[in-house]
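One structure coming up, written as structure tokens, with questions to follow.
What you see is the complex with one protein chain gone and the rest in place.
Showing chain A:
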Amino acid sequence: MPLPICIEFGGGAELLFGKVKTHEVNLPDKEASWTIKDLLTWMKDNMLKERPELFIQGETVRPGILVLVNDADWELMGELAYNIQENDRIVFISTLHGG
């Protein structure tokens, strides 16, 4: 069964994803559960429009990009290992610009 989730971008991260801030997506069916680590790989292959190095570094997000899972800092949720649940809202906010 596909897994419906909501992905949002802010702080300029949306510029790498076709300038669209909110994306309702269905993650394809797979045997094991979806983790954020899997999600990042999937986003890189299916959603990222330009300059992937500004979003992904190695297997995680580029340092300086905040990740929130249902409005909680992902550092409290297990980061890459977090098991994504149905209808989760995952937000990526870039801090890497002038202020």
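Convention: a residue touches a chain if its C-beta (ideal position, glycine included) is under 8 Å from a C-beta of that chain, and two chains touch if they have at least 3 such contacts; residues count from 1.
In the analysis below, contacts and distances are computed from a predicted model.
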| item | value |
| --- | --- |
| From "UBC core domain-containing protein", "Cytoplasmic tRNA 2-thiolation protein 1", "Replication factor C subunit 3" or "Glutamate--cysteine ligase", the hidden chain's UniProt protein name | "Cytoplasmic tRNA 2-thiolation protein 1" |
| Hidden partner chain, touching residue among A:Cys6, A:Val25, A:Leu80 or A:Ile93 | A:Ile93 |
| Contact footprint on chain A, counting only the chain that is left out | 10-12, 15, 62-64, 66, 68, 71-73, 75-76, 91, 93-99 |
